[in-house]
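One structure, as structure tokens, below. Some questions next.
All protein chains of the complex are present and in place, except for one that has been dropped.
The first chain written gets the first letter, and so on, giving A, B, C and D; residue counts start at 1 in each chain.
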Amino acid sequence: MRLPTLRSLLLATALAAAPSAHAADKPASLGLGVFTFLSGPAAAYGLPGKQGAELIIEQINAEGGIGGVPVAATFVDEAQGAEGVISEYRRLAESDSVEAMIAALSSGNCLALSPLATQLQMPTIAWNCDTHQLFLKDASSYYFRPNGNTVAEFVAYVVYFLEQHPDVQRVAIINPDYAFGHDAASIVKAALAALKPDVEIVAELFPKLGAATYQTEISRLSASRPDVIFSNLWGGDLENFVRQATPRGLFRQSTVVLALGETVLQSTDLPEGTIVGVLGDGWWRSPDAQRIGKAEAFAEAYEEKYGSYPVFPTMKMANSILVLKAAYEKAIEANGGEWPSQEQVAEALKGLTVETMTGDVTLREDNDGVVDQVIGTVGSEGDLPSIADMARFDGAALLPPAGEDPIAWIETLTPAFLEGQPKPGSYQ
Amino acid sequence: MSSQATSAAPLLQASGLEISFGGVKAADGVNLTVHEGEFVAIIGPNGSGKTTFLNICTGYLKPSRGQVFLAGRDITQLPPRSIARQGIARAFQIPQLFTDHSLIDNLMLSIAARHGIWQALSPLDRPEYRAEAMEILELLGLAAHADTLTGTLPEGLRKLADITLAFALDPRLLVLDEPTSGVSSIERFQIMETLMKAMRSRKLSALFVEHDMDVVERYADRVVVWNAGHVMAEGRPAEVMQDPRVLESVVGVA
Amino acid sequence: MLQTVAPLLMDALANAALIFFVAFGLTLTFSVLRILNVAHGSFYSIGAYVAASAGLFIVGAGLNPWLTYPSLILSAAAVAALFGPLVEKTLVRWTYGRGEAVQILMTFGLFLILEDLQRMVFGVNSLYEDTPMALLGITEIGGVVYLNYQILLIALAALTLVGLRIFIRHTRTGRLLHVVVADREVSEAMGIDTGRMFTLAFTLGVFLAALGGALATPTTGVAPGLGAETMVLAFAVAAIGGLGQVEGAALAAVIVAAARVLAIYFAPELDAVAPYLVMLVVLLVRPYGLFGKAAVRRI
Amino acid sequence: MPKPLIGLAAGVALLAALPLAVPFMTFVVTLAVAKGFAALGVALLLRAGLISLGHAMYFAIGAYTTAFLMQKTGITDFAILVAASIIVATLAGLAFGAFLVRYRAIFFAMLNLAVSMVIYALCSKLYGVTGGTDGLRVGVPTVFAWVPEKAAFDTFLLYATLGLMLVLGWLGHRYLKSPLGHALAAVHTNEVRLEYLGVSAWSTLLTAYGISAGLAGLGGALSAMAIGHVLPEFAFWTESGHLVLTAVLGGVGGVAGPFIGSIFLELVHVVAVGVAAEAWNLIIGVALICVIFFLPRGLFGLIEGRRGKTGGTDL
Partner (left out) sequence: MLKVENLDVEIAGVDVLRRVSFTLTAGAVTVLVGRNGAGKTTTLRAIMGLLPWKGGRVEVDGTELGGLPGNARAGIGLGYAPEDRRLIPDLSVEENILVPGLARKMPAPELKQRLDEVYDLLPQLGTLRARPAGGVSGGQGKIVALGRALMIADKVLMLDEPFQGLAPALALDYARTLQRCHEQKRDIAILVTESTPKLLDAIASDTLLLERGEIVRAEP
């Protein structure tokens, strides 16, 4: 049982956290509020994130912390709903026990927190929410997303499977019934319409988020005989779907694209040929990760500590904290070695480019991160989770310019767009 | 028209009422009239449809055929609340009280209902309601129990309390369903005596179902004998009680 | 024709079988105890957790995989034996004869407690154990592959319905239960140990919920939050059938399942709302459910 | 000054002063009182013996009305937003109530649940209107000609909420003591007699239902402004369960009960999050069962003592 750890952490944080009223004073520790799903079906995705935060903070502290200050995290469960998340955010911010936040996992919570970050002048890093709505509505000077955006992510998937299966005619979509699922479906449909107009969408299903059984959906998908099934199901839902669909032959019948498939590589037997990938570049075994040379050690330490290898939410979380670390270091330097104020940290985050464990990330002018997309197919390689036939898509090429309507931007693409894109297997 | 022709106008008039439950006719062409100021008793064997008749007159049931008039106005299809507002108040075989309220609150609610319930911001407990309620309680000898929760009153008193609620509506016709059943023989006449006095003082008409022949003989102006969903005999108590059919089916031969 | 209808029918029945047990338990508890047990869904998820854990143990210990079958039933029985009498005697018994508000709140409190207890005991990660499903293989119907386990579930649900009907109508205990349902006090005066009957009925309800959960594990994962989801679905099914109506629950399970299947096939947007829309429509037309009767008040 | 009034004054003064000492309590207290309005609505119906397992829908309707008006019509005035939310929620309450209040007991509870689940589904489906599962953002309202900063508005919102609590609490108190309020309790104990007194149980209940929906809508509007975001979860059935729980915990015997319950719960929450975040539901569940066992009149009953026997609804 992991819960006592959480409790002791909370207590430790409460005791250790010192007020940072005078930004110039170096605090005893750098308090960090970390928001993720710790319970409910979404915890299957949120918990690896939390563990990633624990491990990377442990490693940062072992190397002397950030600017000589150890980091102490307070974890908040997003499963309590927006209202609870917001009151926790405010409580942490206004109680002066934290200086920065890593929040949040769910898009709804990110949308709710971003104006709050500005209001409370709290540098906040969205570690996972990918919704393209986030920075469309209003700009926030304290809210940053150094990772994926749904547009880049799902356009990349469409490009990948079109290149791998050029004669695709029938496509089915099964996504969770909430904004993330619907957004992804509209992006996929728009991209298909632009890149391969003769493709027919034969089924479009949106099972309830957290649904336990997908049997009817599987029958329906099976009956509509699609060439490709696209899905951005995730967490417990994805695991459920894979385990129910595999014995019923769905993976033999069609090519299945699981946008968040990397997270279940270790827990389920995904049939070979299934297209999987990570949202962003957070694949710890990618060539770039190996080139940078930190991810593998991190993964081994992670396996040692938690009994399984990291999944991409783990890497996203760790990378987010590394981005924050870089921002603090930049701000300290800019501040002449003095501990920075929260305003200075936010300033440092603007336009920052950081080399994370898996690649480069650049925060562009609207605070959205430009990140490459790594996609491949399920491979077989010993005991380690593996992805073959990889392609790495340039994040900047797949992202609509800041402030532009993403769907309208996708509609401007043409089949010729495919030619300039990396091919499956090109990333080695 | 009954043998006892009265000069008073008919207050309640039921004509040709029919209703059946699962094939059994509980009312089969019933005609019955109550005149202004009259006390009419209904007697009859169990299950002959007496309570059903009261239920039709007060709107709880709708007859499949026939009509009920109150002072010439057709009330057949009206719900109980409209009929109550037209001037028929009812007391029940099983007392129907607001058991979580004190007796006086019960009565004040009844009085408030008469004045119009749509008062959301002025209190129920106001002097004029309280005075009127106490007056009724004193009339029926319940003043000592004014502050008792009606749920905790003993059965006999609850019966009486139920009647006071009907009283407080200041009706033209009071309908009573077995006012003395469940009341011990020791108290029966006492209660009826109080009741009759109160009714006379308010010039009420009454229609009541009763099993106790002594009570009927003493207090009813007219008796209607019920049998298997129709009126078998009707008239002055002393006459009706001599009818051999009535003797056999209702009163019983010792 | 058959090609297209067969999968629809098969999906509807398989779906119905999954919700049948838990809805049936809810309605049974209500019919005897007159209590709407809000914690009923928790017993479903606890049954699922215990069954999945037991299955994982059997597989992990290298025992005969067919042992997972009896373990499904035994898990449900164990949950019922532990929680049924305990909860009935300590909490539920206290609410008899009090208002619905107390009953609903008491069981809502229990629901909150059980949700956290499950999280503490079983953790927050999903549990999967699909050995029983894997043992049975697959069948193709109308061009769609189905699991034989799904077909087994349909048969089990039908068998349970018939079995419980016989129990209620034709056994001594069943008849006495009927009397207890109609009039508690008279039952007591006639010599029926009503306390025992209540415990029995409640435990049977818990068993059915836990069994529903246990039988679902071979095809679905168990994760926190399952109880709350199942609860509303069971509510809807029980209400559509008429609270306390055993056959009603069975028919309602099929109707709700069919509505969801039709939604998924023809109007996916309506999938999540389907059970509630059916419930609203049914209750508007028949306020007390398909098989329910209004209580007529004698005055 | 009678004793209960002194207690009331002390309680409100404490609530007003608390945020001065602990700044983040501004939000906690505002939210607690806002939810108290919704719980009061639920408590009104509980007096009539009706338990609504769907009242969170009116809370959500109020919240969405505020969010929608701000985002789609540009209306930002606090008073207009609050009034509009109350009106929309009340109208919705009257529309659904017209058929819901025909039912009693479990059936009432379940039908409310069903309607609220449909509303919940609509909130997450109607992207154009509700923003889907991402919900809608609520900006900082204006107050007449004043365009406040968020922090200043939060302070204003707290005192406005407390003021509304006093005004509506007083009106609610008058309502419960009035003939119409007593008729509500009378529906619970004897509907047949009420009808035979010439009072329509349906209209009595519908009035109460409309009021309770309006109160929930007000709570939703205030919460939306405090939180700054509205989500479909506001309408989920467990939220409705929590509203009932809040009402019962506080006590439905008087107007103060639901507010006491709500403030108590929020405070326990603040403490529990630091000490035993993972056992939050468990703590509330145990507290609820203890209240049912030992304090049938709720926390309010504890304060109230044994005063006022009649008309008080024990659960």
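Just so it is clear, a residue touches a chain if its C-beta (ideal position, glycine included) is under 8 Å from a C-beta of that chain, and two chains touch if they have at least 3 such contacts.
Note that the coordinates shown come from a computational prediction; the quantities given were computed from them, not determined experimentally.
Within the full complex, the chain left out of the display is in contact with B, C.
Of the options B:74, B:138, B:155 or B:193, the residue whose C-beta touches the omitted chain is B:155. When you scan B:45, B:66 or B:123 for touch with the missing chain, the hit is B:45.
In the complete complex, the residue from B:71, B:146, B:196 or B:251 that touches the missing chain is B:251. Considering the whole complex, the residue from B:64, B:77, B:184 or B:242 that touches the absent chain is B:184.
Counting over the whole complex, chain C has residues 172, 175-176, 178-179, 182-183, 185-195 touching the chain that is not drawn.
For chain B, the residues touching the chain absent from view are 22, 43-47, 93, 152, 154-157, 159, 178, 181-187, 211, 213, 248-254.
To be clear about the criterion, only the chains that are shown with their structure count from here on.
Looking at A-D and A-C side by side, the one with more C-beta contacts is A-C. Per-chain CA centroids place chain A at a distance of 37 Å from chain C.
Taking each chain's centre as the mean of its C-alpha atoms, chain B lies 44 Å from chain D.
Touching two or more other chains at once are residues 119-120, 269, 272, 299 of chain C. Multi-chain contact residues of chain A (touching two or more other chains): 3, 38-39, 177. For chain D in complex with chain B, the residues that touch the partner chain are 171, 174-175, 177-183, 185-186, 188-190, 192-200, 204, 207, 309-313. Residues of chain C that touch chain A in their complex: 4, 7, 10-11, 14-15, 18, 119-120, 123-126, 128, 130, 133-134, 138, 142-147, 150, 216, 219-221, 223-226, 229, 260-261, 264-265, 268-269, 271-272.
The residues of chain D lying in touch with chain A in their complex are 23-24, 27-28, 31, 124, 127, 132-135, 137, 139, 150-151, 223, 227-229, 231, 233-234, 270, 273-278, 280.
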